[in-house]
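Only a portion of the chains appears, each positioned as in the full assembly.
Chain nomenclature is as follows: A, B and C, assigned in order of appearance, with residue numbering initiated at 1 for each chain independently.
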Amino acid sequence: MTEITMSAELSSTCPQYGDLVQLVSPTNKRHIFRLTPGAQLQTHRGVIQHDDLTSCAWGSEVLSHQGSSYFLLQPALIDLLLETKRSTQIMYPKDIGYILIKLNVAPGQHILEAGTGSGAFTTALAWSVGAQGRITSYEVRAEMQNLARKNLARVELEDRVTFKIKDIATGFDETHADAVFLDLPNPHDYLRQTRAALKPGGYFGCILPTTNQVTILLDGLYKESYAFVEVCEIMLRFYKPVSERLRPTDRMVAHTGYLIFARPVNLLHPPGAPSDSTPPVEAEERDEGSPG
Amino acid sequence: MTEITMSAELSSTCPQYGDLVQLVSPTNKRHIFRLTPGAQLQTHRGVIQHDDLTSCAWGSEVLSHQGSSYFLLQPALIDLLLETKRSTQIMYPKDIGYILIKLNVAPGQHILEAGTGSGAFTTALAWSVGAQGRITSYEVRAEMQNLARKNLARVELEDRVTFKIKDIATGFDETHADAVFLDLPNPHDYLRQTRAALKPGGYFGCILPTTNQVTILLDGLYKESYAFVEVCEIMLRFYKPVSERLRPTDRMVAHTGYLIFARPVNLLHPPGAPSDSTPPVEAEERDEGSPG
Amino acid sequence: MTEITMSAELSSTCPQYGDLVQLVSPTNKRHIFRLTPGAQLQTHRGVIQHDDLTSCAWGSEVLSHQGSSYFLLQPALIDLLLETKRSTQIMYPKDIGYILIKLNVAPGQHILEAGTGSGAFTTALAWSVGAQGRITSYEVRAEMQNLARKNLARVELEDRVTFKIKDIATGFDETHADAVFLDLPNPHDYLRQTRAALKPGGYFGCILPTTNQVTILLDGLYKESYAFVEVCEIMLRFYKPVSERLRPTDRMVAHTGYLIFARPVNLLHPPGAPSDSTPPVEAEERDEGSPG
């Protein structure tokens, strides 16, 4: 076995200096940090030397100097999302997973986002489009986008993202985007700008906390000839993972936001046109039951 | 503007011969087919000439010879999933989105799956790992895997998948996989094989319809030193997207399956070892509420 | 044992002529009818003689002349609700149970209802207040109330109900009612009439299908000095009752309506009064978690 193969294998077995690593306690206290020669992690339950971790396989149990147990793990996207430093509400993994599916996100695509917020969803998008993909993220609050930029840099995904401080009321600079996601309180104000930025047949999505906002957005979508409109919400319920006493946890997140998806289409008789006697395209109510 | 740019732009604006296209009626009847010179699509509401579609932008409304309306759209992954030809229960987009997040799937990875089933989840995996990624899918029923193979070929993702007819009781042929997903009734029987196939710190997931199966799996996971065990279920509720009468649909899918995720770890004192006086690693109950 | 005791015991053991009885097949086809000398029940699976049932204990399995199995049961309130002959959407047991609790319904009370509809909720109210209680039910559509009247008569609860054909816009005839329930699309139009009809500190409730209606009602409630406003929805999920394969049913009812409850109060500074610098009474968000 050559040295190069050797090194590659080691690299996939143990963390190396410069890697982002995660130590998680059995009670799920987690520490995410970059492995640095000579550095040490201070926890409430003792100290761990970074150097000691380079000879531990991923997945190993390690002990602090006080004997407290931790597991050495690669930080997953979901860990990064949940640890995103933030000054705003961030999006939840339960919603992000479904949004990525509904926006049809794939490696190599170009996705537009506004606003950037703390960058949690930006992270998920950058992760999903891969090194060949590109994210452009708009925000009007500079200090907010700076936080997002730092969050992306910390997880080494900032190369995939173009950050812009700009009000999208004046339009996106890009066209032919594969998808546009709006995480803003008033997405109905930007439906024309969104259409102009999307490739023909592209994907539009947004998240809104209140029913009142959904009502206003629906009006806008039909007025602007979007079709296949879908409104939904996702509820995630955890169970206590105890074999002999299996039951849901006592409490759960009841609401994060309503998800709305639509596609801009070109109607032969747009709403408002004089000859238009037909109602706007009927809304999508695809039954997830059908695959059953 | 050069001819090449021109062509590239056209290609992203209108479908071309050989493209997979989708015609969707306002009531969500959908036809997915490959655009072929001289061919025609027969629907219950009239005929549409393939040739006519090459000059329509994606997103356009088109009419059958009887005047029925359809929209010309690129088939999205979710459309392909819902249209998967199948002889078994397939996985739902609501679950797939969250599973992809929890297994930490990203472009370029190598993911193992057993069984192949009808290939719906295989399609989602192949889509998500991109052209640089690789999926290896095990199945014991040859005719089933043939169906999956055809489903993957139809959507031109078969190059990313290695299909194997083999019982994983004798182990996976691969090691260092980024993640393993088991869609089998008895995943507890393959936890050692799964550990052997995963990279250190890799991701394990499965879906099970009944609480009895979850109970058995949980026992197995603790016995085999998996940690960070999570059991959950995802409920997706659609709303009627009507602005002035916003309300959930009358009925919904109540259950598809319980999702179980875990990580194989290396315990200093594995369960069963003589010196083991500590309980197995406490199960994960990460609160999705924390990001709030 | 005297004959009288004997008869009393028999009466609680076997049905008697004049009783409302129910035959339910193992697949839950149900027939509710009044036991009549010489009559016979025709089912798709054979004939059953009423006379034969008088010697069967409640809970017995009986056979049709074709040998099909049925169970002889007293019709419960929930059976009567689900079998209510109707021309409108009726209320569901899951909602009725919680509404009765929230309206504080008890034996002997006087409850007002508008509109009567098909009388399903009227039946539940009449059942709950007992022989000493009284229900007054308003409706503007005479043919609708006639149907309700027949439904109540069929289950012998009509003595407890006063039916009125009258628009409550001009007010209820009654005062000091224990509770008022409005099952109307525009309850916000009747909040003053409701207050006038309620005893001091009485209970108000209604059910509305859309979020838009809830929004309008909330505005009205605060304007009319109602407090302790609660908006909620109840989801009922059934499981397949199979011991070795316990799991939820595949599909469920996703929505019937939003339930809204409130109490008319006497504010020292009602909204709109010149000296009113404080906001209206904060809405109730009692956490059901607290009893845990």
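As a working rule, a contact is a pair of C-beta atoms (placed from the backbone, for glycine too) under 8 Å apart; a residue touches a chain by one contact, two chains touch by 3 or more.
Predicted model, so just to flag it, every value in this text is computed and none were measured.
Whole-complex copy count, one sequence throughout, 3 copies displayed: 4.
As a working rule, only the chains that are shown with their structure count from here on.
Look at where the CA atoms of chain A average out and do the same for chain B: the two points lie 18 Å apart. Residue positions of chain B with contacts to 2 or more other chains are 211, 237-238, 244, 246, 249, 251-253. Residues of chain C touching chain B in their complex: 209-212, 237-238, 244-255.
The part of chain A that touches chain B in the complex is made up of residues 12-14, 24, 26-28, 57-61, 63, 69, 71-74, 76-78, 81-82, 84, 86, 89-90, 92-94, 96-102, 104, 106-108, 120, 124, 127-133, 176, 199-203, 211, 214-216, 218-219, 222, 227-244, 246, 249, 251-253, 258, 260, 263-268, 281-292.
If you check the complex, the residues on chain A that touch chain C are 211-212, 214-215, 250-251, 289, 292.
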